[in-house]
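Every protein chain except one is present and positioned as in the full complex.
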C-alpha cells in the first residue's frame, strides 16, 4: 500500500495535492483496494463550486458504491475525462492517472492529515 | 398434505436431531399469547386437486371471455393472438420456477432470453437500450418521470392530457409525495394538441410525457415537441399502450424520444383481467446509469466464453438503498421470456401483419359507420373514440352488441372520469374478422 509523502489525506480516504492555488483530488490506494475493481466514476460538472467535505463524485465497483468528498473547497476547473473510458485507472494508479478532479482552491478545508498521520489512522 | 414430503416419522426423527420434543418447541420464541389455535382461521376447508379445478372452472364460466366472443376493448389491454408455443415455453419449469438470475452460471437461459428481449424491444421501439422490465405501463411511466428528474436535476413534470388516465393517475400519485411541480395539459378533443403541450414547457421542466399513439388512438408527428424539448433542455418521454403499432408506424425512437415506456402485453401475453402484464422501459444509451430496475449485460466467463449477467447493480435498492434509482426488485421476468418467444415466432413480417390487420380492422369499421355515430378524426392506429348522440343511444347499442357476443368498446367515462357518458373507446386487433365488423355495424343499425 502506497501513501505518497507529498499529499494530504482525509478520514474518508481521499487525497489532495496542493499546487499553488489549485488542488487535485483523488481516492487513496487503501480506498481503491477496499472498493475492488472500479467500474464507473461519476465526475462533477466543470464550474461547480464545492464546499469542503461536499460529495462531488461517485465511485462504483460491481457491488459497492461510494461518495467522494472534497478535501478542500473550490471551483471545479478540470475533471479526469480518461476515467469515463477507463475507470480502472483509479485501481492501477490512484495517485497519478487515476486522479478525479482539479479545483481552484476556495475558502475552507476538511480535516487533513499528513502521510504519517494517515498511516497511523489506517493502522488504528 | 400433498405438497409436504415428510411422513410423521420423518418429522419425529428430525425433531430428535434438533433436540426438541415437539414442533411447538420450535415456536417457543413467539410469545404464547400470539399463538393461534390450529384450524381456527376463517378460511375455506382444504380442497383436493379435483376440487380446486372444479371451483376455478365454475368461477371461470361465470366470466364471459374472448375465446368465444368478439372483443373491441383496448384502453391499455388488447386481445391479440397468443401462439401456443409462447405458453409452452413459459410453462417449462426451468423458466417458470427459477429465481432472479443472481447466480449467472446456472441462469444463462433466463439471462440470454432477457438479452434477446432487451435487444428486440430496443429495436421495435427504435431506442438504444431496454431494461429487463417494469411491472406494467402505468408504473413504467411514473418511473420515467422520476428518471427524467434525476437526469436533468430539474423537478417539474409536464403530462399531456391524452396520456392514458391510469398512467397519469399513477404517475401523479408517485410524484405527489416528492418535491416538484406536476402539470397536466388538458386537451380539447380526443387527440393530442402539441401546441398546448409545448406552451406548458418552461426552464424548470424535467420532462414532457406524451403518449404515441395516444390514449384515443391518435398518431401524430412529434418533431415540434422534440425541438421544444431541446430548447428547454428537458427530456421527451413517450408512452405507448400497444407496442404492436411500431411494426407499422414510426417508432418513438425515430420520433426522437429520450425515454420510451409502455406495455408489452400485446407481445404474447393474455389480457388476464389486467395482469400480469409487462412494463417496458427504454432509453438513450447515455442515460443507462439512471435506469430503474434490472438489466442484463453481455460478458465472458473465465474460459472466455460469452455469457450474460445482471449488471449495473449499483443503481439498485439492494446496494444503494435509499439512494437507489427505484425501489423495484421483483420485475416481470417471465413475461419478458414470453415476449421474446412471441417476437421470435413473429419476426418482422409477422409483427407487421399483426399491426396491419389491427389497423385495417379499425379502418374498415370507421369508414362504414352510420351517420348517427361519429369517430374521432385524424390518423388512428387500432383505437378510436366513437361518439353517440346521447347516453341512451350508446347503451342501446352496447346491449344489442352484447346480445350478439360483441364487447363493443369501453364506456370512456369508465376510465376517464368526467367525460360525457356517450362515448366508446373502441380497439381492434388481428383477432377481429371482417364478419365481426359487419355484425358490429349491424348492431349499430338496430340500436338507432
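As written, the chains take the letters A and B, and residue 1 is the first residue of each chain.
The rule is short, and it goes like this: a residue touches a chain if its C-beta (ideal position, glycine included) is under 8 Å from a C-beta of that chain, and two chains touch if they have at least 3 such contacts.
We adopt the following convention: contacts and distances are computed from a predicted model.
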**OP:** Report the protein name recorded by UniProt for the chain absent from the figure; options are "glycine dehydrogenase (aminomethyl-transferring)", "NAD(P)/FAD-dependent oxidoreductase", "Branched-chain amino acid ABC transporter permease" or "Putative tricarboxylic transport membrane protein".
**Re:** "glycine dehydrogenase (aminomethyl-transferring)"
**OP:** Decide which residue listed in B:147, B:160, B:229 or B:247 touches the omitted chain of the complex.
**Re:** B:247
Subject >> Residue among B:214, B:242, B:258 or B:316 touching the omitted chain >> reply: B:316
Original post:
Of the residues in subunit A, which ones touch the absent chain?
Top reply: 37, 39-40, 60-63, 87-88
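FYI, only the chains that are shown with their structure count from here on.
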Original post:
Using mean CA coordinates as chain centres, what's the subunit A-subunit B distance in Å?
Top reply: 44
Original post:
Which residues, counting only subunit B, touch subunit A once they are in their complex?
Top reply: 289, 313-314, 319-320
**OP:** Give every residue of subunit A touching subunit B within the complex, in rising order.
**Re:** 39-40, 42, 60-65
